[in-house]
Structures are given as C-alpha cells and as structure tokens.
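All protein chains of the complex are present and in place, except for one that has been dropped.
Let's turn to subunit A:
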Amino acid sequence: MADVAVMREIEATASRLGVDLSAIDLDSIRLPPDDDLGIQSDDEDVYQEENLEFDTGFGNIIVVDNLPVVPREKFEKLEGVIRKIYSQIGLIKEDGLWMPVDPQTEKTLGYCFIEYNTPQEAELAKEKTHGYKLDRAHIFSVNMFDDFDRFMKVPDEWAPPETSPYTPGENLQHWLTDSKARDQFVIRAGSDTEVLWNDARHLKPDPVYKRAFWTESFVQWSPMGTYLATIHRQGAAVWGGATTFNRLMRYAHPQVKLIDFSPGEKYLVTYSSHEPSNPRDANRVVINIFDVRTGKVMRDFKGSADDFAIGGAGGVAGVSWPIFRWGGGKDDKYFARLGKNMISVYETDTFSLVDKKSLKVESVMDFSWSPTDPILALFVPELGGGNQPARVSLVQIPSKEELRQKNLFSVSDCKMYWQSNGEYLAVKVDRYTKTKKSTYTGFELFRIKERDIPIEVLELENKNDKIIAFAWEPKGHRFAVIHGDHPRPDISFYSMRTAQNTGRVSKLTTLKGKQANALFWSPAGRFIILAGLKGLNGQLEFYNVDELETMATAEHFMATDIEWDPTGRYVATSVTSVHEMENGFNIWSFHGKLLYRILKDHFFQYLWRPRPPTLLSPEKEEEIAKNLKKYSKKYEAEDQDVSMLLSEQEREKRKALKDEWERWVNEWKKQHEQEKLERQRLRDGEASDEEEEYEAKEVEIEEVIDVKEEVVPLDHE
C-alpha cells in the first residue's frame, strides 16, 4: 500500500514539473556522494542498524576539557602539546584530534575531542590524564564521549526514587536448620554442578539441587556458607536460599577470572586481567569490590598487572591472589594490599586508605593479617647486603603503631602462620648456614594475647631437617610439623604450653618415618590427618593428638584433595581430574572409617558448605561438653534406629531384587522349554540341550604312527 502511495506521489510531482517518467531510467540517477538530498532510505531496518552503530561508535572518543583558550597563532602549538600527551597512551586515529574554534573570536573553546583506535585505549587515556596538570590553571578534565549523553539525561529536578515494597527474602540460613544436623557440599563433575547433603547415617549423599552448566569455571562458597558463587563470562553471581538455590545477586564484571569473599561475606572482590593492545605492555588488571547484598560496586581498581604484582622490592613477578587481604576479623573492617615499599590499608567505611596514607615499609616482602584482630604481621628481608637485619613486626591498625618487632639475621626467607583464634603467630625462618651454601629452619613463636607479646625461639632437634609442612591446631594450642629430608619424614607435635607452665612451648611427640607430606587438622581440633598426597598415592593416617595414638590408617589411592566438614565429624578425600583415573570422592568418619565412595568422571571440585560461627556462648559450650553423655544418648538411639531401618531396608531390597530376577528367569525357562523342539530340529534332532544324559564312554583309539620292517637276525650258536 505504502509503495503505491509513494509511486502516486512521485507521479503527481513529475506531472507538475512536466517530466515524463517513462523516459527516465531511474537506475541511472546518481545522488552526489555523502548527500542524500533529504531523501530517507525506505529501508527501515538498515536505518535502525546504522543508528545502533552510532551509539557504540563513539566509545573510543574522549573529551578533554579545561584546556587553555588560545588565539589562532598558538593553536598549532597547543595542538602539538596535546597530541604529544595523548599519543603516548595509544594510537590516535588519523584526523582523530579535533579542537573546535569559536568562529567569531577565532580562539579555541578550551576543549578538544580525541579519537583512538580502540575503546580500551580511550578508557586508559581517560584514567591516566583525568586531573593531569598542564599548569596551575589548567587541570584536565577528561570524559568519555559516550558519557555525555548519560550526563545530559540526568534530570534537572531531583525526583525521589521509588521505593519498591519490601518482599521478605528466603531464609538464607535454612540449611542450618536440618533436623538431622547434616552438612551440605557442592561437587562439580563434567558439566554438572550438584549440591548434596552428606547423609552419613544412610551412607550415601542426598541430593539437594543439581544444574548443568551452572558456572563457567568454578564455584565457591562464601566463608559462612550463605552464598554459592558462580563464575560467568559477564561476571559473578551468588545463589542461595532454602533448597532451590535461586539467584540472589549478579555482579557485572566482564571476563572475571578470580573472586574472593571478605571473611564476614559482606564484600566480594572480583578480578580480571585483559590482554593489552600493545604486546609489550603488561596485562591490564581490573578489580572490583562489590557489596554482596546490594550488588553495588564499592570501589574499583584498574591498572597494569605490574602494579599489582607482589614481591615488594623487585620480587617475583605475577599477580598472586588474593591481592587484597581482609583483616579485622569477621567485621570486614579493613583490607590491605602489598605494594612497592608499602602496604596499602583500606577501610570499608569509606573504601579509602586509612589516614589517606599507605603504610610505608621499605622493601616489605610479605604481610598477613591476624585472623581475628586488626593486626598485621609483616616481613622485611635483609637490606644493604646484610648490614640491616631482616625483621618481622606486628602493626596495629588503624593506629599503625608497631606492637612488637623482632630482628633476624642471615635470613633467606620467612613464612608466617597464624593460629585461627589469632592467639599465636609462628614465623618459620629459613637461615643461611655459615657457609651460606645451605639453609636451616627455625621457628619464632609470638604469643599475641599475652602482655608485651613474648617471643620464643623453637629449633628442631635436627636443625638441618627440611620443613615439609606446618599446621596449627584450629582454636587450639598445638601445632604439627612434618620435617626431614628422606622420603619418609618425621612428624612432630608441639604444644604452646607445658604441664606446669602455660608460657613455654613443649614437644609432645615425634612420629618417625611417616609417608606423609600434608597435614589436615580437624576444624574442631584434637584429630589430624597425616596425608601423603601426590607422589605418595594418597596414604592417610587418622591421628588422635590428645591420646597421641593412631586411630586408623587407610588409603585413598591417588587422592589429590582432603577437606574436613565444618563440624569435624567427617572428612572428604577426592581425586580430581588432574588424574584421568579414579575420579571421585570418599567420605570418612573422623576416626578413619570409610563411609561411602562415589565415582565421577571428570571430577573437578569438592567443597563443604561452611557454617557460620556458633551462637552458643563459651559457657554453654562447655556445659554441653561436660554433659555430652546425656545428649549423646538420644543420638545414639537415633543412630541405632537408622541402622536397624537400613539393614531392614537393605534386606527387603535384596529380597525384592531376587524375587524379581526369579520371576523373570522362570518366565524364560518356560519359553526355553517351549522352544526345545525347535532347537532340536536346528541341531538335526540331537536331543540334548543341557548337560544331562550323556555318559562318558572310554574309547580306545589306536593310531598307527609308523610301520617299520626290521630283520631280526636269528642267533645261532
């Protein structure tokens, strides 16, 4: 219809102008280039598409404001200066620099446009030169061209934001109310991610929720188990709730690689690194800190990977995760990052540096937070060729006051281990021997909670033993060390107390020649698994440190990972897909009894859902521990019932299976009988189907092998 109408209109115009339409070859008409003479294309779609391109097409243009206003004579000079500044950052497009001039005064207007080849370069230029001081009066103000549109759209009048009505959310802690006090875990195998209950009583997992392609790289629980985080190309997402695992929030961060929750799970740190446009540059790193509940970006950090590489004074290259380490316990009050000759401590009230300054520490190598208090432990190596000793110091935040310091000599390396309650700090110190050819190891033990923070030095009986692993008893006063050089090292247990004196460290025992290279304390303390992973094929020894006795030894062949459940009742050992075979996991009781095993091909992850800290007061806990017998009776009875029920069920199941099989086989037998004649016919009338009526007959067969004639001489006398 529209076409007809248009045609009619054209014809009318033609007759008005006296043009014979039939004499004109419409195809020969050429419009001047770049000018459509106001004729709109009738192709609506094309028009739309062009428009779309327009919208994004300005992504690589920036607007630089606050330039000096110069007359015509100085125009070229200014242009030169700007070009010089901005071409350092990226390649400016040909004709990509445009500085408008007021046609009346012939002076510049004090701003210019710069077009880069890529939006990334534009972004970088904006970041780097925003606030650049050309001179005192001219401080650059740089914006993305695209942003102008956004700014223009900001209404002049403030309108109160609409408050959406409150909808009660799901109880995110629902899983803690399980009547059987079970724990949940998540596994990732193949493309499936699955959340399951550990139903140890029934010796099997009980599925909660399963979803294929839930995440694009990995999943992670938040530290108190409220959320399950998944990773996607567009960003991260958290899921939770009663049983349905609904999506609670999304955090946009393109190409996110790593994530980290703050210990109180208030904040989520996301990290991505991007290939630079210029291969000589380091990768660009983008870090966002989100508020978990609102999904708002609280702070972002951008820069080249070099800025985020840890190692203080020219140490190791590469970014080590997490870049931001959270401190101050569960309040999520502070986070800090290691920089060159400094530690930057931020607070979460304002998301800015504490006192607006970083903590300056010359050549600092490493630092770590106390798990409970806002105390930093930091390590500075020897400087000036040994003239200035290495030191470990404890710094209080936010006062930045040094609480304690210890100088150490001829140190090659230090490692810090905090006990989970922040009561003790062990510093493993590797020192050079006199010849400087080898190192030996000792420990400096700090008692944080005591007055003046006393330090004790601990050396192993054989100083030259290599330390293979070290682990504090969670919430306890003991630690375990694997030491030795040979393939069967020794394991020693120490306590920070002696029988009489609580202020002295003492050795509890040494286990000789164990096949172990990793230590896994129960989260409740007291029990420990001495594990031989990797090269040792998954040897496990369940050890009771109270009684100093081995409870069980076992093996999960090729095991790669071990994780205790948050209550310390069960242990999961798993073989992940680093091995091709044996993929899957085993669940053990704390004393080393194998409860069940599940095999899964392409097994990637096994993670227990963490529990938040207990709400019981320490007194109450103690009371329960005292009257454990009373409580346990009830559970024992329950256990008994379940196991009775289980064996009953098992019996019934077996019976049912057998019956079913019997029925099936009998049916077949009937049919088989019916077909007997048929079979006989196939066998040319040979009767026997089964073993039955054949008799063994001894048949002697004589075979003539050879015939020879021999003349036997007759003996005559």
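Quick note on the criterion: a residue touches a chain if its C-beta (ideal position, glycine included) is under 8 Å from a C-beta of that chain, and two chains touch if they have at least 3 such contacts; residues count from 1.
Keep this in mind: contacts and distances are computed from a predicted model.
You can't see one chain of this complex, but its UniProt record names it "Eukaryotic translation initiation factor 3 subunit I", from the set "LYR motif-containing protein 4", "Eukaryotic translation initiation factor 3 subunit I", "Mitochondrial import inner membrane translocase subunit TIM17" or "Alkylglycerone-phosphate synthase". Residue in contact with the omitted chain (choice from A:D135, A:D684 or A:E698): A:D684. Subunit A meets the missing chain through residues 537, 557-558, 580-582, 599, 601, 654, 657-658, 661, 664-665, 668-669, 672, 675, 678-679, 682-684.
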